[in-house]
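So that we are looking at the same thing, I have put the structure below in structure tokens.
Excluded from the complex is one protein chain; the other protein chains are retained at their positions.
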Amino acid sequence: MAGSLAARDRRVVITGVGIVAPGGIGTKAFWDTLVEGRTSTRRITLFDASPFRCQIAAECDFDPQLEGLSPKEIRRMDRAAQFAVVAAREALSDSGLDTAGTDRSRMAVSIGNAVGNTMRIEQEYVAISDGGRDWLVDWRYAAPYSYQYLLPSSIVSEVAWASGAEGPAVAVSSGCTSGLDSVGHAVQLIEDGSADIVVAGATDAPLCPMSMACFDAIRATTPRNDAPESGCRPFHRERDGLVLGEGAAVFVCEEYEHAVRRGAQLRAEIIGYANRANAYHMTGLRPDGRELAEAIRAALDQARLDPSEIDYVNAHGSGTKQNDLHETVAVKRSLGQHAYNVPMSSIKSMVGHSLGAIGSIEIAACVMAIEHGVIPPTANLTDQDPACDLDYVPVTAREQDTGVVLSIGSGFGGFQTAIVIAEPGRGAR
Amino acid sequence: MSAFTPQDLKTIMLSTADEDVAPDLDGDFLDQPFTGLSFDSLAVLEIAARIQQQYHLVISDEASARMTTPRDVLDYVNGQLRESA
Partner (left out) sequence: MKAVITGLGVAAPNGIGTEAYWAATLAGQSGIGPITFFDATPYPVRLAGEVTGLSLAGYIPRKLRAQADHVTHLALAATMMALDDAGVDPAQQSAFDMGVIAANSSGGIMYGERGLQRLWSQGPAYVSAYMSIACFYAATAGQISIRHGMRGPCLILTSEQAGGVDAAGHARRQVRRGTPLVVTGGTDASLSPGGLASQIATRMLSPCPDPARAYVPFDAAASGYVLGIGGAMLLLESETNARQRGATRIYGELAGYAATFDPANGDGEPEGPAEPHDPPRGAGRFSRLGRAAELALADAQVAPEQVDVVFADAWGRAELDRAEAEAITGIFGPFGVPVTAPKSMTGRLYAAGGALDLITALLAMRDSVLPPTINVTSLAPGCDIDLVTGAPREKPVQTALVLARGLGGFNAAAVLTSVN
């Protein structure tokens, strides 16, 4: 099953990063949150969450006008699209890319999204159904862009229009691994020559009654409403579910030579990516973690890395009983003895689980961990589950030279993904 | 309040799945594991949700996690109904 591409013909670097996250809009605010180990989980303010089993979430303090969106853009775009455009604009600015002087037909867009424009979908439905009273909804009350809300691709259109891209553009949807797979998609587009630049990332803004009800029904979210700041407790002995979040992260991914030629600052290099599926259950995880382990193995193989070369594992770490154990087993299975030596942390403990977005937000954290030589902690980890016996960097961030980071994720539908982010230059081996 | 009978449970189980499931629930189904009756973890959560809706009681996470057979559900619900009577 060897890859047929000549390795290292076209390398992929990240030249721009943009983030909208709980606790921080913009990369600096986001990184400050992580480094200080500050959690952004709190009682929900976006709507009345009192009817729900779980009443906490990680919300973004996001004012679209303040973030530069025009009234028309705000009217037209769901919150998820707003996040994506703001993050994309930060990434493009950060990259220093002169779009006017770029061949835009070689510029692609790949945005991950799991659940779509949920808030506007629900708001629209409430209006046209008159609060759920009418099954035959009133078409006259449908807003002009209501069909676009049904399509994750409409988010891609907004990012493409904002960036001037004219190459391949698509939304990548793979549940909770969407944010890793969308960047993986970008890597593959660049590697095979389909694009030289990809505006890649992910977004989700699922905080609305429908989402709370869905996760309540399967008891996946934590009912820890009385202690919201420590609601998400990955690897903790008494962890009892995930905390939903929202946000977006977007990158300018670029072919290495292209970036170097224009004098771009190289922030990181993506040297390996693999996605697999457990083909087991839509929400259940097989206890032996073999498919996630296989994704890790394949990503390391592409990166031509020995497990011992990994400096940090950015975990999926959603805080459910099932996931954290599955992931621990998978990491041991794929990294062997090194699993016990490498720090592994979950930033969901701080920014919650933003479903399709979190994979990209986590990649951003990996880029910054490399740049700053600091590993973000797993917050709230005051009493570790004995069955999860690795070094999860409890509570406090840790200074450590970090050259290679493995980021992993699992999602509803059985998707299992691994991606390897490294300091620039690491791919030239 | 009247007891929660095997027939009541069967009706709820059928309502969470396709009607064609009926053959699996003829005869002695109470002690068969849910998985053997083609009810996965989500289906069990769905059964718990329907019972909560119809009988206005709460099934805790711990109780729900312990329900591996229909009889577990029957016993738990009847226990709750007796307590609230």
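As written, the chain order gives the labels A and B, with residue 1 at the start of each chain.
The criterion applied here is as follows: contacts are C-beta pairs under 8 Å (C-beta built on N, C-alpha and C of every residue); 3 or more make two chains touch, one makes a residue touch a chain.
The structure presented is a predicted model; accordingly, all values stated were derived computationally and were not measured.
Student: Can you tell me which of A:13, A:44 or A:172 touches the chain that was removed from the display?
Tutor: Residue touching the chain left out of view: A:172.
Student: Based on the whole complex, identify which of A:148, A:222 or A:407 touches the chain you can't see.
Tutor: The one listed residue touching the chain not shown is A:148.
Student: What residues on subunit B make contact with the chain left out of this view?
Tutor: The list for subunit B reads 16-18, 20-21, 38-40, 42-43, 45-46, 49, 52-53.
Student: Just checking the interface: what residues of subunit A touch the absent partner chain?
Tutor: These residues touch the chain not displayed: 1-5, 51-53, 72, 76, 104-105, 109, 113-116, 121-122, 124-126, 128-129, 131-133, 135-139, 142-154, 156-158, 160-161, 164-175, 178, 181, 185, 188, 192, 209-210, 212-218, 220, 274-283, 291, 294, 411-415.
In this section, only the chains that are shown with their structure count from here on.
Student: In angstrom, rounded to a whole number, how far apart do the mean CA points of subunit A and subunit B lie?
Tutor: Averaging C-alpha atoms per chain gives centres 37 Å apart.
Student: Which residues, counting only subunit A, touch subunit B once they are in their complex?
Tutor: 217-219, 223, 240, 281-284
Student: Okay, in this complex, where on subunit B does subunit A touch?
Tutor: It comes out as residues 40-42, 45-46, 49, 61, 64.
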